[in-house]
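Working notes, structure below.
The complex is shown incomplete by one protein chain, all other protein chains being positioned as in the whole.
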Amino acid sequence: MTTHRTSKRRLAAGSAVVVAALLTTAGCGGGDKKSEGSGPGFNAAQNKIANPSDKKGGTLKFIGTQDADSWDPQRGYYGFVWDYARYYTRQLITYKPAPGAQSKELVPDMATDKAKISEGGKRYEYTLRPDLTWQDGKPITSKDIKYGIERIWAQDVLSGGPIYLKDTLDPKGEYKGPYKDKHPEKLGLKAIETPDDKTIVFKLPKPNGDFEQMLAMPAASPVRQDKDTGSRYGQKPFSSGPYQWVSYEPKKSMVLTRNPHWKKSSDPVRKALPDKVTLTLITNSDEMDKRLIKGDYDIDLNATGIGQAGRVEALRKHKGNLDNPMTGFIRYAVFPQTVKPFDKIECRKAVIYGADKQSLQTARGGPQAGGDIATNMLPPVVKGADPKYDPYGALENGGAPNTAKAKEALKKCGHPNGFKTTIAVRNNKPVEVATAESLQASLKKIGIQAEIEQYDGSMTAGIIGNPAYVKKHNFGIIIMGWGPDFPTGQGFSQPLVHSKYILDNGNNNYSMLNDPKIDAKFTQAQSELDEDKAAKIYTEMNKLVSEHAVYLPFVFEKNVIWRSSRLTNVYTADSFNGRYDYQALGVVK
Amino acid sequence: MLAYLIRRLFAVVLTLMVVILVTFGIFFIIPKWTGVDPATMYVGKQSDAQAIEAIRQKLGLDDPIVVQFWDFLRGLFMGRDYTSGADTVHCSAPCFGYSFRNEQPIWPVLTDRLPVTLGLAGGAALLWVIGGVVTGIVSALKRGTIWDRTVMTVALAGVSLPIYFTGVVSLAIFSYQLDWVSNEYTEFGTDPALWFSGMILPWVTLAFLYAAMYARLTRATMLEVLGEDYIRTARAKGLREPVVIGKHAMRSTMTPVLTILGMDLGALVGGAILTETTFSLPGLGQAAVAAIGERDLPVILGVTLLTAGAVVVANLIVDLLYAVIDPRVRLS
Amino acid sequence: MTAPLHDTSAAETAAVDVAANAPAKEIAGRSPAQIAWVRLKRDKLAFVGGSIVLFLILVAIFAPLIVSWFGHPPNEFHDGPETIDAFGGGQPVGDWGGMSKDFLFGVEPTNGRDTFSRVVYGTRISLIVAFLSAIFAVLLGTVFGIIAGYFGGVVDTIISRTMDLLLAFPQLLFILALVSVVPSELWGLSGSGVRMGVLIVVIGFFGWPYVGRIVRGQTLSLREREYVEAAQSLGAGRRYILFRELLPNLVAPITVYMTLMIPTNILTEAALSFLGAGVKPPTASWGQMLSTAVRTYEIAPMFLIFPGLAIFVTVLAFNLLGDGVRDALDPKGNR
Partner (left out) sequence: MTTESTPGAGGAVSKADGRPSTGAVTKASGRPARRAGAVGEPTTAGAPGTDVFLDVRDLKVHFPTDDGLVKSVDGLSFQLERGKTLGIVGESGSGKSVTSLGIMGLHTVGQYGRGKARISGEIWFDGTDLLAAHPDEVRRLRGREMAMIFQDPLSAMHPYFTVGAQIVEAYRVHHKVDKKKARRRAVELLDRVGIPQPDRRVDDYPHQFSGGMRQRAMIAMALANNPELLIADEPTTALDVTVQAQILDLIRDLQTEFGSAVIVITHDLGVVAELADDILVMYGGRCVERGPAERVFYEPQHPYTWGLLGSMPRIDRDQTDRLIPVHGSPPSLINVPQGCAFNPRCPYADVPADNRTRTERPELKEVGSRHFSACHMTQEERTRIWTEEIAPKL
């Protein structure tokens, strides 16, 4: 008995030490001074340039936890890849290297000027700058650009990237891609013409006001045919930008050094300040935050925001190194109209009214790391957005649920005591599961019993992107997020609400919204070459969408991101989901 | 002996076949019931019917499962080509498959991760064998004393602690609070010191769990052996007690310990899932969990096969070793 | 990692083997069960373990009552500013993870659910899954073990090979994979019921070879014993022999194995929940709480401590009890 008591006591003593050690964190609640730390200030890189500088040299050290889906310019779809790709790719036109909303403006890159548009918006012509070179010194020709773009057509080999250009230039899919091309130079795509090495002409079957937005994507980057390694191109792309690839180990590291043949004089956009750019990929995001805060690395490649733990510490001690940009994403729930009882608008409204938006915001990470409570389905970064448009009173009472209206709606939809449904949520996104639980809890209060179904996040296209599957499995509420591929109504909303995006697989119009009035707005806006006029049309489109009550937006997403004190020339860019404009960054040595 | 070996190897191959078949079944047949097209997981945000079809073709998803199974087997020994349209990827033997997520064959992914797992298992095994066996023996020799009871209670507590709890608690203290060690795997080649620093916690936590088991096992075996007649004989010869324990008793005690060690190491090669997940070690177990999340079938299959292979081969080695240790065992 | 979950050390197996063989020697006139009971009562550690187990069972049964007295409904959110600092990292407001009279164990980060209530309700999942899967494994193991051991020959070979094969499988990996592809509605169940059913079946299925081996060995040795022969020579039918003679002799090793299997199953269930293959949210389970805690331990350490301790205490209690039962049924009886 003595022994036993002894060991128990030792055990108790041991666990007390453990608990005490852990509690030193928990214990330091209020007393801390909020310090700005060494950085230039909270949000110092928001809408302005922090540490402006033109000093060259040094090594810029990226760290990240997620590798690219592909570094192949035609295949990458992750936002950070598009931002990072400007190191080693060039486009005809690109986003303006300027802070905040200014970054959304398109400026010429390899082209001497923006397009000469003719034939009522169906012909775009560009002239290339002189002195454009590949990393081996050979000139970049219009044919290289055409070949690069043609690669988008080879979806059988190079899947994964955006296919806006393909859909716009060749909506019927007549061209089969360069690998099956009989043309001697593999340049058989009819919609693009290269009358000479310095000229490139795009011929659209019908006008699209956002066509230049599509050309600003890395997918429109040149690829030289003799350097094209097909599906393996992403392992080591051949550089047309200021930096070239030295080494890359997937999920581990990457080193870029200066491309000696790149000339500043030929590139009005890229700053190319550091001598070297390195990327380290690790697996643990908390460890990444720790290393960033410690100063071992300069910037988070993925920029998905500091994790909970790092955030608490950083906000407390290093607030000056943080920025809190809007990402352009909306986090939302969507109600497939094919699933009962969401075929009835009042049932959808009941969920919208019954949801506790503040709780959802907290689940997303609160006002700073989660974002502002969203009012409608057009994010503020998109032209034509109006965050004040709040048709369902999301902001009333600080985001609290409107139980009275919810109950009323339930009555109208014929389920006064609520109903049963399923919330579908990706299993690999803990935050989304948290929002699902929050929604579940608030719906329970108005009598709606929601079951949470965590589906395989990697199978999104085949599960929630498959309307038959959705219907069969009774996914009445789907939780998702969406960000703009380019900052216009088309770049954000079209896949979500346009009827032609209802697909058997890979559907993004989860609500199955099929309203000719909405479709017409897109046609109208796309043929409008004036951005501001197009924006107004999108505002109207958004109102139409809201009236259908198929979306319950949670937040206009914001992130808390880390900016190392070593960084110069830092600013967040709306065009890159609120990430820093990577090409502009420099480091103090 | 040779006949025995051949028969055992045949059994090994057979076991692995069944493992492949079952894994195949789980990941090909069940998803078909659920009505999800596996090809859709390889397309991006904007899916394209052409792309889906191409992937289906490339992966051979439309082939009957028997054909797919055969292709996989052939690939293992002879390598295989993945063709779609004009683009052909060659995956040389041993071809465990080709990950379309990373555009690379699986085998290098596995060989890349294997050292991490081996490093984890090896280092931890060293600690737990030394720690567990020594405490077990001392406990057996001090049976019933305060030491024995304390150690055995701690050992029982040890086997009762989930590693993802001890692991996280130790991370909270030593990595987050005190910042003594890194919470990220660094390759040995990159920086041995950092590698070591990152491995200490996983080693110790994993070893603690196993040491507890081994201490219990060693103690029990030792007590049993100490009761054997031949130990009494050894003493009757006038041998010194350290010789009796160290030579006569140890030899018999180590046999079951070695058996379990062999099997544990075999299982750990692909199975340190929880440890690797807790400590974010990029080993095979973590690869498997990630692959399950991503439905990256070739990787799942590869890890499963490698793990099952390791277990079966470890069993074989243990049996062979047994014959070496224990002259009474005949391989037949 | 599969191995530590299934802690079937040779020693334990050996002890179990012995337990069935010889009757207790020193105190005549009492049945082995009585002797075992007396021994068990004398074993203080086992007594402590048994008491905790009993306590946990009561907690599981009366969870709603307990929670209504001392806590809040387990799925109720308390994410207002008085409990959760949404502006920071979603950490609980106040020291000690928000522990207070209202929230005995503090609150879960981000959503402010009552940790106490969730730990209490987690007991249910843990115990139900562990018990039922152990029973399932024992049933399968006993049936197949007896069949293999008694009939021998081809039947034995097939069953034994199957057991070997199952043991060679990377179990956790397999269970994980299986659970992740199982449809959401099955056997007329839906929601957490399906997941629990799947967990029970799968954990039990991978557990039976351990029982099967022991039972097979026991059956083999019992078959050789005289009294079976005697019964056979008296013309008793095979089934009679099986149930009248073999089963009672298997009770001891099976009891021991089952008590030792339950803690293992608790750990497996928690591990699966930890890896995301457990019951569905919002149903509370310890492993799932820990998987949340792993992401938030820096800001809410108490949320890591309580579910972790719950698993630890439960498993330890079962292990203490299991050790005690094993020792009590061990004729050598020397601790």
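By letter and in written order, the chains are A, B and C; residue numbering begins at 1 in each of them.
Throughout what follows, a contact is a pair of C-beta atoms (placed from the backbone, for glycine too) under 8 Å apart; a residue touches a chain by one contact, two chains touch by 3 or more.
Quick caveat: nothing in here was measured; it's all calculated off a predicted structure.
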Could you tell me which of B:I55, B:V89, B:V168 or B:L226 touches the chain that is not displayed? B:L226
Which of B:V244, B:V257, B:L281 or B:V318 contacts the chain that the document leaves out: B:V244
Just to verify: which one of B:D112, B:D148, B:E184 or B:E294 makes contact with the chain not shown? B:D148
Using the touch rule from the top, list residues of chain B that touch the missing partner. 140-145, 148, 226, 228-241, 244, 248, 251-252, 325-328
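By our rule, only the chains that are shown with their structure count from here on.
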If you tally the C-beta contacts, which comes out ahead, A-C or A-B? A-B
Centre to centre, using CA atoms, which chain is the farthest one from chain B? A
Express in whole angstrom the distance between the two chain centres, defined as the mean CA positions of chain B and chain C. 23
Rounded Å distance between chain A and chain C, as computed from the means of their C-alpha atoms: 45
Taking each chain's centre as the mean of its CA atoms, how far is chain A from chain B in angstrom? 38
For chain B, residues that touch 2 or more chains besides their own: 153, 157, 169, 172, 176, 293
For chain C, write out the residues touching at least two other chains, lowest number first. 45, 180, 276, 297-298, 301, 304-305
Using the touch definition from the top, list the residues of chain C that touch chain A in their complex. 44-45, 75-77, 79, 84-91, 93-97, 109-111, 180, 184, 190-191, 276, 280-282, 292, 295-302, 304-305, 309
Listed in rising order, the residues of chain A that touch chain B in the complex are 2-4, 6-8, 10-11, 18, 21-22, 24-25, 69-70, 75, 77, 154-157, 159-164, 166, 173, 177, 179-180, 230-232, 234-235, 250-251, 282-284, 286-287, 290-291, 309, 427-428, 456-459, 461-463, 465-466, 468-469, 472, 495, 503, 505-506, 508
Please give the residue numbers of chain B that touch chain C in the complex, ascending. 15, 18-19, 22-23, 26-27, 30-31, 33-34, 144, 153, 156-157, 159-165, 168-169, 171-172, 176, 209-210, 213, 216-217, 219-221, 223-224, 256, 259-260, 263-264, 267-268, 270-275, 277-278, 285, 288-289, 292-293, 300, 303-304, 307-308, 311-312, 315
